[in-house]
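All protein chains but one are shown in place.
Entry: subunit A
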Amino acid sequence: MSTPEHSEHADSIDQKSLKHASGPYFGAYGGRWMPESLMAAMDELNETFEAAKNDPEFVAQVRDLNTNYSGRPSLLTEAKRFSQQYCDGVRIFLKREDLNHTGSHKINNVLGQALLAKRMGKTRIIAETGAGQHGVASATAAALMGLECVVYMGAEDCRRQALNVARMRLLGATVIPVTVGSQTLKDAINEALRDWVANVQTTHYLLGTAAGGAPFPAMVRYFHEVIGEEAREQILAQAGRLPDAVTACIGGGSNAIGIFHGFLDDKDVALYGFEAGGDGVDTDRHAATITLGRPGVLHGAKSYLMQDEDGQTIESHSISAGLDYPGVGPEHAFLADIGRVNYEPVTDTEAMDAFKALCRTEGILPAIESSHALAGTMRLAKKLVADGATPEETIIIVNLSGRGDKDVGTAAAWFNMIDEKDADAEISGAAAAAERSAADDEEK
């Protein structure tokens, strides 16, 4: 049994390599700040995960699912027109997690954790979801492996992502709209934790991001490490060298930690995480946890946290439901403190401009989450060139963590692309359908 001990702090990070930090602590962050009722389950999960990692059969199962179900390796696509028009000619490569089955990187983690749930003899998985991507991925894994699936989703997010709610239900999952608190991802996690406490014997909590109590941050990263490993090999094959920078969006930070992993020990590769700046970090409507938060404990881990003077969590705001979270994974907090990764905010407006830019130059519709990484990349490329970099000799890999099909309604409204009367009818129709369906679920 491996339980967190303060005395292990100093040893938990390998002095030479940042890549394989195993937790439970990442510097001063991480740990297990959660109810005793869940400790036995956390220990069981940790033991199961540690054993599975070293079991060739498990490793082969994961690889087989990645290859023959998710469609890995995902492509690395050079975005030449996007580069010329929006990045001052800096070479931009997109790591195409949007092409994975279910449309985002989330599938990597859910397949791995669902396999672990089966190993533990659990028959039911629960998950939280913001944008719906993790919920859809969890519902998918549950359908594939014959597990019962319950997804908690903030009522506000259910409205924003009505189509993903329908997708989850089509896949056989029960979606429970969460009407307490801010009705977003944070509160969905609270409700999932309450469910887990009550049903822990039969249920695995399939946490969707690299946050939470140990072993979740290191385990979720493990299942996403494939992103960075593939990207590193692909860029070496396509460009003949490592990139100058790797960028990703950060909500909880799972797609980012997955791609960063491949490059953490390459000292000359700069790493950038772009947080949701909402209306701007000079307003009180944003989700820029690392930029403006301070250390605290939430949902099982010590990390940066948006909180007020009393330690009450501050509600976050972002156009992107998937980044609308007031916390961040503890490994990111550590990487920020030691200066290995640069974390910067990107506003809703910048993200939506980048969304449209990629659509128009590459014919790729990115998720609004991933659009934050694109916007940050545009800014970074211009800065590198302004600082004297030769554009055609400068390479940035962007983790395109998901596709934007789910965001068409939001984007169309943002850009005023639907006749107002039609839009009202369509959006209220979808919302009404989601609410009817939610009411059905609650009655069950």
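The rule is short, and it goes like this: a residue touches a chain if its C-beta (ideal position, glycine included) is under 8 Å from a C-beta of that chain, and two chains touch if they have at least 3 such contacts; residues count from 1.
As a convention for this text, contacts and distances are computed from a predicted model.
The subunit not displayed here is recorded in UniProt as "Tryptophan synthase alpha chain", chosen from "Tryptophan synthase alpha chain", "Putrescine transport system permease protein", "DNA-binding protein" or "Cytochrome c oxidase subunit 2".
Touching the missing chain, out of A:R32, A:H332 or A:K406, is residue A:R32. Of the listed positions A:N46, A:T184 or A:T313, the one in contact with the omitted chain in the full complex is A:T313. Per the touch definition above, the residue from A:L94, A:L298 or A:A411 contacting the chain not shown is A:L298. The missing chain, though absent from the display, is touched by one residue of A:R63, A:K80 or A:R194; that residue is A:R194.
Although one chain is not displayed, subunit A still touches it through residues 1, 3-6, 31-41, 43, 180-181, 186, 190, 193-194, 197-201, 296-299, 305, 307, 309-313.
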